[in-house]
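Just passing along the structure, written as structure tokens.
Only a single protein chain was left out; the remaining protein chains are all shown in position.
Naming follows writing order (A and B), and every chain is counted from residue 1.
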Amino acid sequence: MTPAGALLAAALATPLAFVALCLLPGFRRRVFDLLPLAPLPALVAAVAAPGGSLLLAPAPMRLVLALDEPGAMLLGGAALLWAAAGLYARTYMATDPTRIGFAVWWLLTLAGSLGVFIVADMTSFYLMFSLVSLAAYGLVAHEGTPRAESASLIYMALAVLGEAFLLLGFVLLATAGPTGNPLIADAVASLPASPWRDATLALLILGFGLKMGLVPLHVWMPLAHPVAPMPASAVLSGIIVKAGVIGLVRFLPFDQPAADWGTALIVLGLFTAYYGVAIGITQSHPKTVLAYSTVSQMGLVAAIIGAGLELGAAGVSRLAAYYALHHMLVKGALFMGVGVMAATGARHRTLALGVMAVMALSLAGLPLTSGALAKYAAKGPLGDGLAGTLAALSAAGSALLMLHFLRLVAKTAPVRADAVAGWGLRAPWLATAAASLFAGWMLFAPAIGYAPASALAPAALWDATWPLLLGGLLAFGLARSGIGLPKIPEGDVAALAMCALPAVRRIGDGAERLDAALRRWPVAGLALMAIVLILGATLGTAR
Amino acid sequence: MGMATTTGPLLVLAVVVPVIGMLALLVMPFLGIRRPATVALAVVAVGVAIASAIGIDLVRSKEAIVYVVGGWAPPLGLQLRADGLSGVMMAMAALVIAAVALYARPQFDMAEDAPGGRRAFAFWSLLMGLWSALNLVFLGEDLFNLFVALELLTFAAVPLVCLDGKAETIEAALRYLVFALIGSALYLLGTAILYGQYGTLDIGTLHGRASANLATHAAIALMIGGLMAKAALFPLHLWLPPAHAGAPAPASAVLSALVVKAPFFIILRLWFDVLPEPPSEAAARVLALLGAAAILVCSVVALRQRRLKLMIAYSTVAQIGYLFLMFILIEPGVAPWTTIGWTGGMLQLISHALAKAAMFLAAGLIAEALGHDRIADLAGAGRTVPVSVFAFGLAGLSLMGLPPSGGFIAKLLLLNAAILSGAWWVAIVISVGGLLAAAYVARVLKRAMAAPATAIETRAVAREREWPALGLALCAVALGFVPLQPLDMLAIGRGALP
């Protein structure tokens, strides 16, 4: 076992070991305070082990861990955010009586979310993807309020639906390729020649798109994020949606251009980017606005990936990962910041609001922030055509949305005017914010291949600035015009889907009535006779 | 053919030892043993050892084990034969019965003259009889011998349903018995026709001799139809929900996990070993359609049950449906046991057996702790019997087909086979069935993990009583580490069929 391989194994094993150790009462009492430690081996692995791999079980099981460049970027960011959010949770949930149970869900989600970045075979990927999807249920449902209950239910239903899409897609993929449990890369290589190529791609995009929140499968996000405790929202929005990103990055065949599906993904992604903004600005809860912003941003990531698929450019996986890393840290900092702002009195707010403004506008590409760098990176694959222009314009939308968010967050009233959030909240928040800047600049060259200075050229700076100005103008105009925005319920189309409930109930009633009718003695007896006759008749037909 | 192997007597022991246990229960008072559970557990230990020995011998010799009863070779005499498939089935039965026996011991540990003693005596005797009959089903090679084994199985299973002696459960038992008897009569009618045609009922002999003609097809249709009634394949499931929901938890576990699998096993043998090749695709489609209907309708009905045990019973009917999908997924022209459809179907059977037994055992303790099994009022179960709720969840994982679990691997292989054979609708049904299973399992777990709104009265349950269910659930999960390819074990001795 190489040291790199051992690090990868440790990254995955540590959180799981924490869960197992929870069987010991002594450990269980302390587990909540130890949460920030669980992702640390992964952080080390992300820095020290790129390129490493480890065969956990030989063929035919073939369980393989491996860390490629996009995986390492996301793994490092995720481990950092998990650690910061764990630290944040220690203070934020210090008095929560059920935090031990929360810690178990937290650790399971953590293990799965890190796992998806480092597993290289299909079964393990599915296992890790299921783990992160299903365990996150515990984070969403934690508060136990009726809202949390219905949100977690919808989350669960959609997560399981996504699993079903993916499983079918994976089976199609594996059936076309080598037998047994193939490596993801081997299976994907056989996809272009697969007789079920289109069905496979459709299912994969549905399954991963659901996790990323592509419209119309985004409904779980604006419902789930606001009801979760603040640190859980941070990881849900920051990390867990990235399981979908890494899924698309790993499973789409970038080696050969696939114009049809690439274009479809670009259209879907850009539509989602605008849709998230349009619904987001009608929302009145800062966390809901952030959720819609995640929907919008993930739409942009999908568009980048789609552009890569269209061109057949494998390098796009690094760009998508770079963009996702930026969003991961910034969104994590924003969610944590909402909690900090709520605990900060009017007298101490200015500085905190300043940091929040930088982070929020980073999402819209504020120059010098990771957002500007990420958007600069996205220009490559999206190009200067319609898609590129629309993507650039969507930054104006992001600016509009984020200004709306800042207004909401500034209005949140704390208990006392001189209240100050403790360092337990402030330190992880500031660290995450700083990390977003640091990681953005550090990884710019390896991810994009240009020197960081190119992002400082006047043209690049202007490209980053005009959407902000446009967004600011839009926000100003919107505020002055006094146009009342419609009140759209959180989860928008989910509310529409609820209208279908009576129909679903009717199906259930129908099944029950059918069952009751078939279980009557003479009916079952006649069915038996009919089955014998039909079987007898059909057995005689030739194959 | 007809050559007994040296380890053949093991097969006789597998059938006879439980019967000896039954007899020992009768003479036990004269030996100074007062508790039937003591005797039964000793027999279970021996039985598990026998099943293990058979399994080990199969793996080592890679050949079927054969015993020719009384030295009279077929077609005139009877033969017992264990191939890889039988070996796996017997191991599964031994595992489930051992867990059930450990679980049932505290519940049925009274002496015969104590209150509830007769019930305890009945439970253990019936469990022994049932096990012997099961092993005979897995080992039998003669269609009439299999009929006798199935009848023994039914006669042991029916009284288990009404062990509590209440009017509703007796009614359920009677319904079960009479419907199963119709199935038996049809099966026997089929054997009569086959005998009239070929003058033998030995599967090995028929395998080469059966030809495609009207009488053979009619006979097989009658037999399969009768067996379907006993396996409670939708829409012939009228007897199963009340019977499996009314029985005491350990009995339900055995009934749902093992008893309904026996007729399916014989259908499998008729289809692949007796029917003249190649089996008709239209007939396979009929079986798969019924299976699909079972999955879709009964999963929805399970989702709407108010009582936990009824929900689990309906889940059994739905899961039986999966087994009948495999006939259409096995391509003609290749040896079935080398296909992933075969391995997937068998893995589905085994992981369902383990998971469903675990579920019923866990549900029994949940009901005991709360004093009821209304799903709406399960809140608090997670605190009172945490291990049982956990076991229920793990077993549910397998039913939903989520990794890591045997159910997942089975679903994956079946999906794979469905796509390879172009049966898209089967793939969709399997996926939708998984979603529905997730819904009905999650619905229970959600309630069980919730904190009760008001203080509820619970009865303490000894922690060690919760382990057997957990053990079975963990076995179902462990099956998830079976590699994704045709399993060699399931092919042992199949090719050698004359």
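In this text, a residue touches a chain if its C-beta (ideal position, glycine included) is under 8 Å from a C-beta of that chain, and two chains touch if they have at least 3 such contacts.
Note that in this section contacts and distances are computed from a predicted model.
For the chain that does not appear here, its UniProt entry gives the protein name "NADH-quinone oxidoreductase subunit K", which is one of "Response regulator", "ABC transporter ATP-binding protein", "NADH-quinone oxidoreductase subunit K" or "Branched-chain amino acid transport system permease protein".
Across the complete structure, the visible chains that the omitted chain touches are A, B. Considering the full assembly, B:181 is the residue among B:181, B:282 or B:456 that touches the omitted chain. One of A:94, A:193 or A:526 touches the chain omitted from the figure, and that residue is A:526. Check B:46, B:170, B:282 or B:439 against the missing chain and you find that the one touching it is B:170. Remark: the omitted chain is touched by one listed residue; of B:151, B:273 or B:377 this is B:151. Residue B:162 is the one among B:40, B:69, B:120 or B:162 that touches the chain not shown. Annotation for subunit B: contacts to the undisplayed chain at residues 76, 144, 147-148, 151, 154-155, 158-159, 162, 165-167, 170-171, 173-174, 177-178, 181-182, 184-185, 188-189, 191-193, 195-196, 199. Interface residues of subunit A facing the missing partner chain: 521-522, 525-526, 529.
What we mean here is this: only the chains that are shown with their structure count from here on.
Centroids of subunit A and subunit B (each the mean of its C-alpha atoms) stand 42 Å apart.
Within the complex formed with subunit A, the residues of subunit B that make contact are 175, 179, 182-183, 186, 212, 214, 217-218, 220-222, 224-225, 228-229, 234-238, 241, 275, 278-283, 285-287, 290, 296-298, 300-301, 303-304, 332, 400-404, 411-412, 415-416, 419-420, 427, 431-432, 434-435, 438-439, 442, 446, 451, 481, 483-485.
Interface of subunit A with subunit B (complex): residues 60-61, 123, 126-127, 130, 134, 144, 153, 156-157, 160-161, 163-164, 167-168, 171-172, 174-175, 179-181, 196, 507-508, 511-512, 514-515, 518-521, 523-525, 527-528, 531-536, 538-543.
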